[in-house]
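Excluded from the complex is one protein chain; the other protein chains are retained at their positions.
The first chain written gets the first letter, and so on, giving A and B; residue counts start at 1 in each chain.
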Amino acid sequence: MLSVRDLGVAFGAVQPLSGVSFAVGKGETLGIVGESGSGKSLTAMSVMGLLPLSGGRITGGKVEFDGQDLTKLSERAYRKLRGGRIGLITQNPMTSLDPLKKIGPQVDDVAKLHMGLSEQAARARTEEILGTLRIPEPALICERYPHQMSGGMKQRIVIAMALAADPDVLIADEPTTALDVTVQAQIIRLLDDLVKERDLALVLITHDMSVVAQTCDKVVVMYAGRAVEHGPVETIFDRPRHPYTQALIACIPRGLDEATRLTGIEGTVPTVVNYPSGCPFHPRCPRAEAICATDPPGFSVEGDSAAACHFAEVADAQPA
Amino acid sequence: MPNLLEVRDLSKRFTSAGGPFRKARSMHAVNGVSFDLPEGRVIGVVGESGCGKSTLARLILRLIEPSGGAVNFDGDNLLAKSPSQMRKLRARMQMVFQDPYSAIDPRYTLTRAVSEPFEVQNVTPKKPMAEEVADLLEMVGLNPGLAASYPHQISGGQKQRVGIARALALRPSLLVLDEPTASLDVSVQAQIIGLLEDLRTDLGLTYLFISHDLSLVKYFCDEILVMYLGRVVEALPETAAPARHPYTRTLMESTFEPDPKKRRLIAPLEGEVPSPFDLPPGCAFADRCPNASALCRTETPVLSTETGHAVACHHPI
Partner (left out) sequence: MNVSQMAIRSLDAFARMSIGRAFASGVGMVAGGFLILLVLVAIFAPWIAPFDYAAQNLMNANAAPGWPHLLGTDEFGRDVLSRVIHGARTSLSVSATAIAISMAAGMTLGAAAGYFGGFFERAVMTVVDLTWSFPDILIALIFVAIIGPGLTSTTFAIAIAYLAQFTRLTRAQIVRLKRETFIEATINLGAKPSHILLKHLMPNAIAPVIVVGMLAIGDGIVLEATLGFFGLGAQPPTPSWGAMMSSGTAQLFLSPWVIIFPGVAVAVTVIAVNLFGDELIRALDIRDRLRGA
């Protein structure tokens, strides 16, 4: 449904994103996982065609959606697509909603704009969508203002807006980061159900490997503006081949399994202005050799998965 | 081991004054919390936003004045201490804060930040100050060459290490950790947790660990207190103990394992934490609880060990 090939992005002279590839099909959930500054949100912005707003531009690669290359799309055509066939859910529901407008009209507007529905038809659709999101008494909620609702409820409204125009692809950028764990579980379950019921393609951007493990079919691991490993979620967790993926998995506490001691990754996450040369992970990598500092590694493919590492021979499956 | 910290029936009520267009409102941010922290142990306090866990930490250290209850630290009743006695005692009970980005004065170099505890407590270190600072920085895994840097020149993880060095400068016995890794990346979180584990064994520290992350608490702590809306609803004597309070169980089921093979069908609990203002009588969890009965809506359950470990529920699992 949506495929990205070798995407690169530049802001002036800095190149915060390069060589990012992934593909996601109907009824499939793809996770993009990485730490702060890894470029995962920027990837979402590029796909949504929102880069020009912040002064960035795509320098290379393709973003294919339903057979057409989005990088060549005009702004006018993009506007139709955005919020229409591609829905976006952002991290902070507080800033995605207009505080001065009631919930009903905010959701109605999307359907009116993208589907050309009348006032009444749009409202009927809004109430139906709110119902499928398990929001009790949709008609009543439509008359409320955002500040009268809890964080989890607001996030549901944002999801409703993303769904209003019946999209094929949903991009969710850290949709649960601002929420409490019990509410996170509700939202994750909701997204899971939506993917199955509506045959959606979901791109889930997150920093949380546990969320990926729970929900995704495929995963792209990003580090310092590059995709370092991608593949089916079971393979990535069972036999991670990139040292960064291995380290990232070893960083997650497993409460019940006390035998494994948490091992952090030495050093700090690089920022855009000081991305290392060669393999971006080499300064923190336990396996790095001279070549890693000079040559950016290509992808070593094995089965469905690929790792960008000079030494991507099958490593010991580290996680339990 | 003797108890380093004994907390008894600790409470804090916040009130907002009423006005011509507003009702006076009050909330129990912390309500009747009691527990013992033996020397050398690590107790984790876990709960969602608004459960009062951060307020509890500040009440124990008397950074917020409690409305009622008692805190005994190493045999001293903290609430009976005068401000100047309290200032002295603070050297022995320190805290690491959630937000490392604002935890150091932006105008202070690391040297000045790390030597400030000595200045404040009027203590002369055994070694020359520069050496002492270098030792402290090394102890928390920082290059002493950073001593002349300012906070804006170092990363978030490094700032948190400075925060830990400051807290440990005077060799306290109790360290309260208030979400010390919540604003850090996972790879850095793991470093900091590892450091805290090492320091605990090396220095014989006792920790009170506040967190919203149940898997982290399970990994790091010996015992767990689960809080909901100001009250301790369950005290797990060991991390592997089964949940007996419906809320604890919900919390556990909402926490995902980092393993696709352990994926499970989430049957999430509906609803969210209600507003802490003007709570109805009875169990605060009753509205979301699948097992709630009429009794739960009239009578507040108290922590009881009758049927095993301490749980505050009329119908424990």
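Just so we're on the same page, a residue touches a chain if its C-beta (ideal position, glycine included) is under 8 Å from a C-beta of that chain, and two chains touch if they have at least 3 such contacts.
Treat the numbers as computed from the prediction; the structure is a model and nothing was measured.
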item: Contacts of the hidden chain among displayed chains; value: B
item: Selected residue (touches chain absent from view) among B:Gly32, B:Pro66 or B:Pro117; value: B:Pro117
item: Option touching the unshown chain, where B:Ile104, B:Val226 or B:Ala292 are the choices; value: B:Ile104
item: Options B:Leu5, B:Val30, B:Val46 or B:Leu61, residue touching the unrepresented chain; value: B:Leu61
item: From B:Ala91, B:Leu146, B:Ala241 or B:Leu279, residue that would touch the chain that is not displayed; value: B:Ala91
item: Touching residues (missing chain, whole complex) on chain B; value: 61, 63, 86-91, 94-95, 97-99, 102-107, 116-117, 120-121, 163, 166, 170
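Here, only the chains that are shown with their structure count from here on.
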item: Residues on chain B engaged by chain A in the complex (per definition of touch); value: 48-49, 155, 157-158, 185-194, 197, 212-220, 239-240, 250-251, 253-264, 266-270, 272-273
item: List of chain A residues in touch with chain B within their complex; value: 35-36, 134, 150-153, 180-186, 188-189, 192, 207-211, 213-214, 233-234, 237, 247-256, 258, 261-266, 268-269, 319-320
